[in-house]
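Apart from one protein chain that is not included, each protein chain of the complex appears where it belongs.
Up next is chain A:
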Amino acid sequence: MTITSTSPPDAVVLGPPATRPAVQPSRRKNNRLTHNRWGYAYVAPFFLVFGAFSLYPFLYTAWVSLHRTSLSDIDGGTWVGLENYRNLLQSEFFWNAARNTLTIGILATVPQLCMALGLAHLLNYQLRGRTFFRTVMLMPYATSIAAATLVFAQLFGRDYGLINTALEAVGLDPVDWEGGTWSSQIAIATIVTWRWTGYNALIYLAAMQSIPGELYEAAEIDGASRWKQFLHVTIPSLRPTIVFTIIVSTIGAVQLFGEPLLFSGNGTTSGGGSGQYQTLGLLMYQQGWSNFNIGQAASTAWAMFLIILVVVGLNALVGRLRARADR
């Protein structure tokens, strides 16, 4: 038996905490197995690696961000307090990169998740070749950022790119995709969308399949059309999953790096001739590994983390308000 045929739909649904089966029963048991010092031994290997290569670096980056440090002199930084952050906020490069990250992020996330939702709906029908469709749509996810970007850079090429050839064939003007601000950002967002739509569609599909059929039966009896059912049964049931995918996509969008780095075709960190598609991730790399200004790069990394915290916090807040409104 394979995973798909036996992974039972009885699994815990990604849903509001209230619908999850309570964990209480196992807490009651006071036997030796559940209250067990060996727990530390089992988490120790994980936390050793995790502490050394994740937790410690996260905190140390904060320390570095308060110093003027160069890559060639990594141990001899001088304390400058918040100077790196002040410089960052006054730097036009930072605001340019922040703006680009935001617009590319929106261009890459919103159409992607909408299409994923539609695709999941289609995949949820009784289909011939179900596995084939699912697998093909996941293939972009298996393709690396580097490979995908190199291919799309060719497709979006100004002179011989297939997309411009197609535009000319239907009588439209060719576009200098890499040169323009919007065109380059759309092209980069397309790469992200291509890689992730199928993946998110499968996540939505899994959640759709765990919606109880009775809900649809009831809607059917009330005379709701297919579209109404999609709108009033499917979407509300998927809300926790949608919030989850928005959060994950946002975290990915803030860190966008490989696509803008390789899209130019010459591996420069400037993000286009006038920085028209330089993202925060790329700026951070440029500050650290092109300009050797480690302290400045560290402050950019922290700024990125703060942006993620704000977005996730907003999502949680909106989710809570909506939940309260529903009650």
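Miscellaneous remarks
In this text, contacts are C-beta pairs under 8 Å (C-beta built on N, C-alpha and C of every residue); 3 or more make two chains touch, one makes a residue touch a chain; residues count from 1.
The working rule: contacts and distances are computed from a predicted model.
Chain not shown in the complex: UniProt lists it as "Carbohydrate ABC transporter permease", one of "Carbohydrate ABC transporter permease", "Sarcosine oxidase subunit gamma family protein", "Fe-S cluster assembly protein SufB" or "Transglutaminase-like enzyme, putative cysteine protease". Annotation: of A:82, A:172, A:235 or A:309, A:309 touches the absent chain (contact as defined above). Only one residue in the set A:108, A:175, A:246 or A:294 touches the chain that does not appear here, and it is A:294.
For the chain missing from the display, the contacting residue among A:114, A:127 or A:235 is A:127, taking the whole complex into account.
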